[in-house]
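Missing here is one protein chain; the remaining ones are kept as they sit in the complex.
Now for chain A:
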Amino acid sequence: MVKSFFWASSARHSTTAAASMAVSLPMVRPLGYLKAMTPRLVPPQICWRRHLSTIYSQKPERVPLPANLPKEFYSQLPERLRPDNEPRKIDVIPPPPSACSVCKDPVATVTASQLAILDPTGERKALFDYRRNPRSVKAGDILRVTFKSGDPFSGVCLGIRLRGIDTSFLLRNQLTRVGVEMWIKVFSPNVGSVEIVQRTEKRKRRARLYYMRKPEHDMGSVENIVQNYLRQKSALTGQPISKSRGR
């Protein structure tokens, strides 16, 4: 309907314009424009403008919400203004008992359980705990180790490494004039016995006697010292040398 109305007016307009070209104003004005029907696109002129001279007016005071507002009206308020608006509570559940508080150091626990089997009396631990036990093995002592398989190994102790279950010591000897060294794990089930053949005369001022590998410091073979020790021991105990198992 609108369209037909518009075209009718424009047709009339064009015919009149063609008929009287010289006339500046059309004789017949269009009845209307579509623009008038559409919402106004041009913003309304700013009729009120703030100047420095404008009298400062205070903010309008906030109107308080009516007290005892019925609940059915809450939905009309923004969420933050509703009287029952509170942060939602999240349940916090207490933690279950922790194994970490029972066992603070699991590595120590595992080591202790191992030592309880491998060294029940704690004798061997004390024998090599040179930091606490003054009667322990020290670097420079001559030791004789007998393994479970039966073959012994003797030599000078060059150093003790205290590492819990991995505690070990280094023995050095000369077999057929060739220097031989062996790290032996103190708590290894393969180690049958450890005997102190001879203690060092003077306390060594080093924890590791690696200088004894040098030719000028090398002790050479400890075979003679060990043989002497075994002879004395067999004389005392009355047992043949081959069966000597001590400590």
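As a working rule, a residue touches a chain if its C-beta (ideal position, glycine included) is under 8 Å from a C-beta of that chain, and two chains touch if they have at least 3 such contacts; residues count from 1.
What we mean here is this: contacts and distances are computed from a predicted model.
Hidden from the displayed complex is a chain whose UniProt protein name, among "General transcription factor IIH subunit", "RuvB-like helicase", "Mitochondrial import inner membrane translocase subunit" or "Large ribosomal subunit protein uL3m", is "Large ribosomal subunit protein uL3m".
Interface note: of A:64, A:78 or A:95, the residue touching the hidden chain in the full complex is A:95. Contacts to the hidden chain, counted on chain A, fall at residues 2-3, 6, 9-10, 13-14, 26, 30, 33-35, 38, 90-100, 102-103, 105-107, 109-111, 114, 117-118, 148, 164-166, 185, 187-190.
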